[in-house]
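A single protein chain has been omitted from the complex, and every remaining protein chain is retained in its original position.
Here the chain labels run A and B in written order, and each chain numbers its own residues starting at 1.
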Amino acid sequence: MIIATGKSSLIDEMKVQSGQNPAECYQCAKCSAACPVTAAMDLLPHQVIRYLQLGLEEDLLKSKTPWICASCFTCAARCPRDLDLARMMEGIRLSMLRRREGNKFGPADLTPEQLEKLPQQALVSGFRKYNK
Amino acid sequence: MRYRYFPGCTLKGQAKSMEDTAMAAAAALGIELIELDEWQCCGAVYPLYEDELISLLSPVRTLAAAAGEPLVSLCSACHHVLKRAQELMQRNQDARHKVTDFLEVEYSGEGRVLHFLEVLRDDLGFDKLTEMIKKPLEGRKVAAYYGCLLLRPSKVMQFDDPENPTIMEDLLKTLGAEVVKSPYRTECCGAYLSVTEEGVASDTVARIIDSARQAGAEALITACPLCRYNLENCSREDGKEPIKVYYFSELLAEAMGLPGESTGADGSKEEVAQR
Partner (left out) sequence: MPRIGIFICHCGSNIAGTVDIEKSIEAARGFPGVVHVDEYRYLCSELGQDLIKKAIEEHNLDRVVVGTCSPRMHEVTFRKAVTEAGLNPYLLEVANIREHCSWVHKDIEKATPKAIALLRAAAAKAALNDPLVAPSVEVEKRALVIGGGIAGIQAALDIAEAGYIVDVVEREPSIGGRMAQLEKTFPTLDCSACILTPKMVEVAQHPNVSLLTYSEVEEVKGFVGQFDVKIKQKARYVDPVKCTGCGICYEKCPAKTPSEFEMGLAKRKAIYVPFPQAVPNIPVIDRDACLYFRKGRCQICAQECPPQAIDYEQQDQIIERRYGAIIVATGFDQMNPSHYGEYGYGQHPDILTGLEFERLFNASGPTGGKVVRLSDGKPPKKVVFIQCVGSRDKARGMNYCSKICCMYTAKQAILLKEKVPDAKSYVFYIDVRTAGKGYEEFQRRAAEEYDVAYLRGQVGKIFPESDHLMVHGVDSLSGKTIEIKADMVVLAVASVARADAPEVGRLVGINSDSYNFFNEAHPKLKPVETHTAGIFIAGACQAPKDIPETVAQASAAAVKVVGLLSKDMLQGEACTAEVNQAECSGCLYCEAVCPYSAISPVEIEERYHGGTLKRTVVEVNPTLCHGCGSCTVVCRSGTINLKGFSNEQILAEVDAICLQR
């Protein structure tokens, strides 16, 4: 792998809008140890930050992990570097929604049963997180 | 004790029983909850990117509508969004100007933003509540399930100790229940992943329920409709007796001997949905 040296606009934007600087992470991986939903992730949370540190924008945009993140804030609560990883995850999601992929999920993806039973809160959060 | 009250969408729909029981309890306790006129959905999730100002319009409008009076909600998610939006308005002047100018309201972060549990603990006091308990939940083994949104980020929410909270256990004790503590009570249930990644939510839910069962709980309480949905709907069939999930307010009303208590006692989702 050749490490990207060029500028990554995604990562620069992410730094400003999330107020988080990936360089502050020393890769203790406590976030990954704390995260409740790693089983479904292809990159562990600390690896996402590592990719951010290395400027691996393309790989990040392909990763499932940001879409699995539940915004539970457990990682941020326990990070010894006081980083808010949940904000960075949101940043990657938003960048993808804003510039590339379009919506990740729409009403048509819901089963009638889901539509009936899911609390409104779940629908709104789902659309907020996966839609633009 | 007078408060402005923000119900939020879910409490007018699927989680009506949370509102009904809480309102009944509040009335009996002399807590006046005055619903805001013309409120809108809080947005359900707090925008974590600071340029997502559009998602702040609705919560800030709500905050401004409270006009400095203490603002109470019952749903964890609503409370989370309102509390964090308030913190942003206090901290980030630029965002504040943009949002308030757009909305044409005056708001600079004032007023207490409270969850109803905080009203019970801090303003009324659990010892005061004890006096109002007519039918203590004797012998009922209940565990509290906090989830994420009330506790984290603790610097903003300032709700309770984020890793070792006690507020719901203290409430349960007051209601006369046998308090069961499970180590997974602050772990995430999977939140909105149940919409797109049901498998993930099933894993998280299974852990929470297994751990509560192991600790000896027969029922769980929560303050979040989505947590309740996940706990009830995403648990895997494992042949074991499903654990009952209540809104905290349902058990509160029941212990206070208020009409409608049967809703809580049953706790089945069908019944809740019907009402």
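We adopt the following convention: contacts are C-beta pairs under 8 Å (C-beta built on N, C-alpha and C of every residue); 3 or more make two chains touch, one makes a residue touch a chain.
Since we're looking at a predicted model, the values are computed, not measured.
Contact with the chain not shown here comes from a single listed residue; of B:92, B:196 or B:211, that residue is B:211. Among A:33, A:61, A:97 or A:110, only A:33 touches the chain that is left out of the view. Contact with the undisplayed chain is limited, among B:51, B:163 or B:238, to B:163.
Mapped onto subunit B, the footprint of the missing chain covers residues 161-164, 183-184, 187, 211, 214. Summarising the interface, subunit A meets the missing chain with residues 26-30, 32-35, 38-39, 44, 46-47, 74, 78-82.
Operating definition for what follows: only the chains that are shown with their structure count from here on.
Inter-chain spacing, taken between the CA centroids of subunit A and subunit B, is 25 Å.
On the subunit B side of its complex with subunit A, the touching residues are 8-10, 13-15, 41, 43-45, 47-52, 55, 75, 77, 148, 151-154, 162-163, 187-188, 190-197, 199-200, 203-204, 207, 224-226, 228-229, 233, 269, 273. Per the touch definition, subunit A reaches subunit B in the complex via residues 17-19, 36-37, 39-40, 67-68, 70-74, 76-77, 84, 86-87, 89-91, 94, 104-105, 109-110, 114, 117-126, 128-130.
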